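In this view, the complex is presented without one of its protein chains, the others remaining in place.
Moving on to subunit A:
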Amino acid sequence: MEEVDVEPSPTLIPSAGFHQRHLGFEWGPGDLLVYETNYKLQGPRSAGSPFVHIVWKDEDICSPILRKLFNESHLIFVGLQKIKEDMPSKNKKSQFVSISKNYRSVIRACMEELQQNAVSTQEGSLASQYGDQVSILLAIELIWNLCEVLFIDAAPAGSLLLHLLDWVRLHKSDVDARAREVLQSDSPAHHQSYWDVVISLVLQGRVDEARQVLSKQASLRAESSSVFKRMDVLLHTMPIFNPTGTQTLTEFDVKWRHWHEECDRCLQDNTFASNRHLETICKILVGDEDTILEQKELLSTWYHFLVTRLLFTHPTIKPPDLHYYAQVHTTSPILLSLRYCYKQCIYHTCVCVCVCVSLWQLAVDYFDHCPEFGRVYLELQIERVPLDTERKAIKVLRICEDRQMSEQVRSICKIMAKRALRNNRLGSALSWSIRAKDAAFATLISERFLQDYCNKGSFTDLDLLDNLGPAMLLSDRLTFLGKYREFHRLYGENRFSEAAKLLLSLMTAKIAPRSLWMTLLTDALPLLEQKEVIFSVDQTYELMSCLEELNSGTKDSSQTDQDEDIESTKTELLRLALARNLAMAIVKEGTIET
């Protein structure tokens, strides 16, 4: 069957292409912008259409029925998240399987609703659109089911085939309809579809039902009843693995081989030579490839063929063997394309869902299940989630932190910090920088805090500064800011000697920047002026040396004469206060308490 590459039919952009013939474009989140333009930069030009058009690719996503699908899926996936946290890993698989089944049933419910809408709507184009959506969901569900069996629910040997058989039966339900038709007819054995039904049932491994239909034939022909009885026995004795039973896989295998040999013997003995249909059935039971292949009309799909062949040749198959079988019997690209489709199913769901503003969180969970590229796609998409509010930013952050996406965490925090800084919300900017572990930015913001203090004489965001804790250590400037605020607090609580000690240490431990030493020394003045002696002799000497160190530095050439005067006055005042304090401290320390 040759396929011809067909181009999709174009979407027409209104009022474009008249004045200028080129279309410019720009990718957006879930949409595409197009506008009329001219890429030939030389030559005369006239103005183009003034419009920028937003082209939606995913118009179906916001339809109410599909929104319901996504909302319900979201509930399922919220449950999935809880399970991830609660359950130990070895129990997770069964939960994943039940969730997968749950999800498929949600898809089926959505499909039914769409189908009803397709039938009931008057509008022709809407009806066919619904129809399209139904067929897509049907295909999704089918493939999801197969992938669930193959990849999620990688069942142990023995059970795998049973799952596959279930799947085949579920998706090949026309057999039941035909069987019913045959059985309800006047003379079932003479119905034209009779043998088709029997063989279909055998192909699906539904041996008991096949026997039931066969029995109609047997009752008619007395002379060939022994042949039918023989077939009945063969079908009746076919071993079916019971995963919950007490029989081990080995025991089942032995039993099955005996039965298989029995079927083979029947063929060798030409037991069924008198009836070609029974002969065919016997060949199927033996797993004869050619015979099964001949039934392609009834099988209609390669996976049905595969499952049937496995049922009658290798019922204890495990998933890894399945790949081998699939490769032998079909060209492997089919399996490859199946895997790809599975990945794409999930990926496209995520992308579409990302577009729907309120459903972006759902997309994250989908991405987590996307093998191979899921994480990378998530990293790319999560960065683009608009951070409208702090609350939303925190939600996105939590998602990234849970997945150890440290670069995305840093980036989001940085963006929020920068935004807060632009709006002069220093406290918010600082806490975001701390969360981003961005030392450089934290330094910058600390400088702003200190500038503000110098200008206004007081700190803002006291709550934050008082409770920095170990985060203070992120940057030197931040440490200073925190400690400086602590100094002010101690002073406010009249804990003068502690305050004094802290103030001094800020200078001697070089935590304070030189530019602020004068401010700090000025802060020391009220402590020096107290009636009580607060600074000890040693401490006073240290303060004095700090002052002299400050003054010995090169003069700031940008200082005006007035500034210089102020500086020298300050210095004089300090020297005087320090000297007085020194005197009092010497006396105090020299006095013997009596």
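Please note the rule applied: a residue touches a chain if its C-beta (ideal position, glycine included) is under 8 Å from a C-beta of that chain, and two chains touch if they have at least 3 such contacts; residues count from 1.
Here, contacts and distances are computed from a predicted model.
In the listed set "V-type proton ATPase subunit", "Calcineurin B homologous protein 3", "Nucleoporin seh1-like" or "CIB1 protein", the entry agreeing with the UniProt name of the missing subunit chain is "Nucleoporin seh1-like". If you put the missing chain back, the residues of subunit A touching it would be 1-29, 31-39, 41, 45-63, 66, 123, 125-126, 128-129, 132, 136, 139-140, 143, 296, 300-303, 330-331, 333-334, 336-341, 344-345, 347-349, 351-352, 373, 376-377, 380-381, 383-388, 407, 411, 414-415, 418-419, 422-424, 444.
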